[in-house]
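I am attaching a structure below and will ask some questions about it afterwards.
For this view, one protein chain was removed and the others were kept in their places.
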Amino acid sequence: MGVYIKSSAQISIQNPLCNDWAVSPIIYREPYARAVECDYKKYINPIAARRMGKILKRAIAVSSSALSICGAAVPDAIITGTGLGCIENTEKFLSAMTMEGEEFLQPAYFINSTHNTISSQIAIFLKCHGYNNTFVQRGISFESALLDALMLFETGTVNTALVEGHDEMTQGYFKLLDKLDYWRKEADGKGAVAGETAVGFFLSKEEDTVKIEGTEILHTPSMDDMSRSLLKMCSDAGISLKDIDAVMVGANTDEANDAVYEAFSETLFHGVPCLWWKHIFGESFTSAAFGMYVADYILRNRVVPSAMVWKNSVKSAEQIRKILIYNHFNNKEHSLILLSRW
Amino acid sequence: MEQLILELKKQIIEVLNLEDVKPEDIDSQAPLFGEGLGLDSIDALELIVLMEKNYGIKLGDPAQGKEIFKSVETMAEYIEANRKK
Partner (left out) sequence: MTICVTGIGIISSIGVGRQATLDSLLTGRCNIAPIAHFKTIHSDLVSAEVVQSNEQLIELLGGGLKEPLTRTALLGMVALDQAYKEARVEEQRPQRVAFVSGTTVGGMDKSEQFYLDFLNNDSKNQYIASHDCGRCSEMIADYCGHFDIITTISTACSSAANAVIFGANLLKTGRTDMAIVGGSECITKFHLNGFNTLRILDKEPCRPFDASRAGLNLGEGAAYLVLESEASALKRGVEPLCKLSGYANFCDAHHQTASSEDGEGAFLAMSGALQNSGLQPEDIDYINAHGTGTVNNDLSEGIAISRLFSKRGIPPVSSTKSFTGHTTSASGSIEAVISILSIQHGFIPANLRFRNKIEELSFVPSSDIGLKVDVNNVLTNSFGFGGNDTTLIFSKYKKE
């Protein structure tokens, strides 16, 4: 049995619900950018969306788009990864409570502050009674959601699933994370650009162009652990390490962050083309969802946009059949996703 | 009363985040819940907060809201009779 990507949709700091990024990406020099919004009224009527923050509207839009692209109505499962959840509403409730006191607090901000509001709003919108889950493990939140979905497929619990990654970055929270040196300090400097993530994938057992061979999440692994895990993933997919044609890494120009990818690619993939995505889509807790989105695009369209090459040039996009996506967070949580063109 | 009704409509639009709805779109006598604007139980809780914050009216039992929030007009009448600020 295999699990295939039937369709995907994204809203990000690039143009929404399309692949303009592949041809003419918007380049961000400053450390902070917000997503380019689409017209949400096309997806949900404003009265129904009255309590929804941006993160929820985006979730409805990417879910609807991903489903309509492949003509599916309702998935068997809805699983979301989100590092921070609905941080905008969380901040609203928190700041009202700390600054104005405990009287007159508004329920809608509280209700919409919980992380699983995203998955459950999608379910209410789609009237989907199926499995519903939400993962919140920092930089591997999306990969945890993907892993959950793959296990549901393997145990025969579902035939289809909507798997998504969502994070919003408010000005306020950007500033807090800036105090922890999450972002580049000046325009064009070294370090990450903050982005926002809204990506949805419709996965199915039904064959399609791009197959998800496997995914792994690892906690503080040694290079040996990484290599063992990778070899196991390859053997499960019936391939060897040298069959991997390109590696997509979560590099973001922050030196400490990127050194991990340098070591990984030098040790295990010397000379193999390495691609990246965070310089185009920005950094967020669920940015790995864009790693999978871009890898899927490359395999499906047999083209590697030149902006995506991190090191070792790609000789022929045609020959890229297997892409490994490697992402880590603080060198603590690590993830691997293996995709192949089927 | 007319002025209170207009004021209320503006407050309702703001607090319930009714994008694209203008005060003149809301019929003062039309039901706020179910049909009409299509509000739900969470909106009712928001309206309770609104009454407390802006008019100093405390509703001990949310069930009381059912009668009071029938329409903007009934809400305005209740506020007029019970307001503390």
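Order as written gives the chain letters A and B; numbering starts at 1 within each chain.
FYI, a residue touches a chain if its C-beta (ideal position, glycine included) is under 8 Å from a C-beta of that chain, and two chains touch if they have at least 3 such contacts.
Just so it is clear, the structure is predicted and the values come from calculations on it, not from any experiment.
In the complete complex, the residue from A:113, A:265, A:287 or A:327 that touches the missing chain is A:113. Considering the full assembly, A:101 is the residue among A:71, A:101, A:238 or A:271 that touches the omitted chain. Contact with the chain not shown here comes from a single listed residue; of A:20, A:188, A:225 or A:266, that residue is A:225. Interface note for the absent chain: among A:33, A:128, A:237 or A:260, the touching residue is A:128.
In the full complex, chain A contacts the hidden chain through residues 51, 78, 83-85, 93-95, 97-99, 101-103, 105-107, 110-117, 119-121, 123-124, 126-138, 140-141, 144, 147-148, 151-152, 154-155, 172, 176-177, 179-180, 217-221, 225, 285, 332-333.
Mapped onto chain B, the interface with the missing chain covers residues 40-42, 45, 48-49, 62.
Following the convention adopted for this analysis, only the chains that are shown with their structure count from here on.
Contacts from chain B toward chain A in the complex involve residues 15-21, 37-38, 42, 45-46, 49, 52-53.
Here chain A touches chain B in the complex through residues 46-47, 49-51, 103-108, 111, going by the rule given at the top.
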